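The following block contains the structure, expressed as structure tokens.
All protein chains of the complex are present and in place, except for one that has been dropped.
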Amino acid sequence: MRQGRQLDEIRINKELLNGALETPAWWKWAVLILFTIVISGFVVFGIQTNKGLGVTGLSRPVFWGAYITTFVFWVGISHAGIMISAILRLTQAEWRRPVTRAAELLTVFSLLTALSFPVIHAGRPWRIIYWIFPYDFARGLWPNVRSPLVWDPAAIGTYLTGSTLFLYVALLPDLGVLRDRTTGWKHAMYGALSLGWRGNPRQWRLQTVAGVLLSALMLPIFVSVHSIVSWDFAVTPGVEGWNSTIFAPYFVIGAVHSGVSAVVTMMALMRWLWKWDNFIRPEHFDALARLLIVVAVAWFGFTIVEILFSLYTLEGPELAFRDMQIFQWPWAGLFVVFLLTGFFIPVTMWLFKGVRNSIALMFWTSILVNIGMWLERFLIVVPALARKQPFVYTWGSYQPSIVEFAMMAWSFAFVSMNMLLFARFFPLIPLFESKEAMIFTTEMKIGRTTIPAVLREQE
Amino acid sequence: MVTQQDSPYKWGMVVDVDRCTGCQACVLACQVENNIPLNTENLYKQQRIFAWIRIERYWEGEFPNVKARFIPILCQQCGNAPCEPVCPVFATYHNNEGMNVQVYNRCVGTRYCANGCPYHVRFFNYWEPVWPESLRNQLNPDVTVRSRGVMEKCSFCVQRIRRAERKARGEDRLVLDGEIQTACSQACPTDALVFGNLKDEDSRVSTMSHDTRHYKLLDEKLGTDPSVVYLARVEEKEGAAAHG
Partner (left out) sequence: MASRITAAAHDDRPTFQEAAVDIVNAPSTALSSTTARWFLILGAMFVLGVVGFVLKIVDAGMDDRASWGYYVAMVSFLLSTAAGAPMLSIAPVLAKANWIRPVMRISQLFSAIGVLTAIMSIPLIFLLPPLVEDEVRRRSIWFGSPAYFPHMWDTIAIFGLVFIGLALLWSSSLPDLAAIRENGGGRRQKWARRLAPGFIGTWGQWKALKMRMGVLSAFYFLFLVFTHVLFASDYIHALVPGYKDAIFPMYHALTSLQAGVASVILATYFFWKYGGFDRYIGINQMWNLAKLQFALSLLWFYFFFSAWIVFWYSRTPQNEKVIELFDHGPYMWAFLGTLFFSFIIPMWTLMWNFIRVSMRGPTILAVVIIFGTLLDRVRLTVGPWSIEDINEKFLTEIPETVWPDLWDIFMFIGMFGGAAFLFLLVTRLVPAVSLWEIQQSRLISKPAMYMRGEVEIVGKPD
């Protein structure tokens, strides 16, 4: 049986636009609190710039720590967008419809956050900014294209551009609706942004083609962005724990795991906060949970192969690195938490239909997954550096400081705040997708059973 | 990466581990010569000390037959340096004299080079270096003082190299063997550190680097091609201690 009520177009518009046209009461308080955290983050960053990176827990030889972990984490979350909107669009999965815009939005903001971390973690961040804008061509010196740290912004920048374009193209029909329902400065703003959208067949065809093309073009980016970020680690022969050829697909599949879980978290919040029960239904969580099971199992397979081959040479530093990561306190504790929260607890729970259709349980398991995935990156970055090469005299340790925790909190607040600000002006669930969904999803009677069905254009 | 112009010099060093007593005179001399920030107790606790050349000390054996093993480790000035390709801003590169140079004013502090270096010889300024009033006159005017956020490492006392090269150019000749002494080689009381031109067949460095005891650190596994050659410790013959 089909879940939710069948709504007509007028009701769809009313329910989905209530976030953009009327502000819910809780919204102001939420944004205020998040804004405070964001501003505090900027202040803390200012203190760090003034005093130096000594305020963090970084040392020698652990030169990279929580900042890089969080950078990789946010790049991972950003894979939600392409997975949901591009891949599910190309495979014509109907259940993607309510979440495509929110997923793309999460992608855009998490990429912006991710891009800020190389600046936050650099020793002289002011140099990075004025060294790039404007670029000093007079010395005849270009950035070192052999450095993975130059590949990173290229890849992430491409992904960001593509995602923004994709978000905008998908937003056009809804901007037209908003333009027609507002007056004053808002009307002017939506009018300018909607680029003259009239909703005639020619424009719809162009919009669909643009969406499909962007989806297809973004697929190589889907694979390459996190691979390039993983090569920050994999191409260093000096760090045995990082020098693994499997990092690229391992990180990508971890990113899909982390990103899709983040979308589940976001969907649950959207349903609760804006009361969109008709649009975000248990069947969506069920479908996402099944996708997550496949992805998580694949991810776990990659993890096992990665550990197996990292022990392959049985050399001292590699064994010491794994020993630290898995058996030494407190890393051992983090390792157990990572395995439980990242895989065993969520996946075991998702095997049950009752869990998959329970919004609250999906919300909490998806948060567990992201805790686990942050720990996964942390356990890859730090112990490998702490047990680098056979110079035992110089091995070290690491503990994040309050400054690093503050910047991590800043990143979460930054993404959330931006999403809420967006929701104030634009509908988080695409109107036209919901209307299409009403047409495309139907029912079918076979014998005495009625099963859900979808409409496909004749091949 | 090599540059176009060929140079008559390839600076290298020989470290005779057998002669090293672990006295750390080299460490101190280096700190004084190169304006290295002070290693306070706090800095030790934070695991952030600076030691462009450091003496690694390992204990061997059980009490009462415990032995201490010392090995001085400094920047190996690798021919195939893993720290060079990863710097996004070319703050570290290979010059035509076989050295891996660090350009302080280009460094933005990503610390990627430090991760790449397998010898742990790169040091990061986590804090703004501060010298007490009494020590300010000790600072070497030939060497810059690095700010916070900048990576630094052993430069083979490049200021001394440049000074000697200038003098030699003025006198229309090449730098002679023994004319340049790095701070560490100058301070070492047992002459365990020898610096010189590896391209000069007759230099002390070249001759000593062909010794039967010679080895290079991590070269076989990582292929870094260091310019620093180590001479292995001569092992005591059994029963030698009994004979006094």
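For reference, chains read A and B in written order, and residue numbers begin at 1 within each chain.
The rule we apply is simple: a contact is a pair of C-beta atoms (placed from the backbone, for glycine too) under 8 Å apart; a residue touches a chain by one contact, two chains touch by 3 or more.
Because the structure is predicted, anything quoted here is derived from the model rather than measured.
Novice: Pick out which of A:43, A:188, A:294 or A:392 touches the chain that's been left out of the picture.
Specialist: With A:43, A:188, A:294 or A:392 as choices, the missing chain is touched by A:294.
Novice: If I consider the whole complex, including the chain that's not displayed, which of A:46, A:196 or A:220 touches that chain?
Specialist: If we include the chain that is not displayed, A:220 is the one touching it.
Novice: So which of A:144, A:163, A:258 or A:310 would be touching the chain we can't see?
Specialist: Touches the omitted chain: A:310.
Novice: Using the document's definition of touch, tell me which of A:47, A:129, A:402 or A:444 contacts the absent chain.
Specialist: If we include the chain that is not displayed, A:444 is the one touching it.
Novice: Hey, which chain B residues sit against the chain that's not shown?
Specialist: Contacting residues on chain B, toward the hidden partner: 80, 82, 85, 220-223.
Novice: Go through chain A and note every residue touching the omitted chain.
Specialist: 6, 8, 91, 93-94, 220, 223, 227, 231, 234-237, 243-249, 290, 294, 301-302, 305-306, 308-314, 438-439, 442-444, 446, 451-459
Rule of thumb we're sticking to: only the chains that are shown with their structure count from here on.
Novice: Averaged over CA atoms, how far is the centre of chain A from the centre of chain B? Could you give it in whole Å?
Specialist: Here chain A and chain B have centroids separated by 44 Å.
Novice: Inside the complex, what are the residues of chain B that reach chain A?
Specialist: Within the complex, chain B touches chain A at residues 46-49, 54, 56-58, 73, 82, 85-90, 107-112, 114-120, 123-128, 147-151, 218, 222.
Novice: Which bits of chain A are touching chain B when the two form their complex?
Specialist: Within the complex, chain A contacts chain B at residues 51-54, 56, 58-64, 118, 121-125, 127-128, 131, 141, 143-144, 146-150, 232, 235-239, 385, 388-389, 391-394, 396-397.
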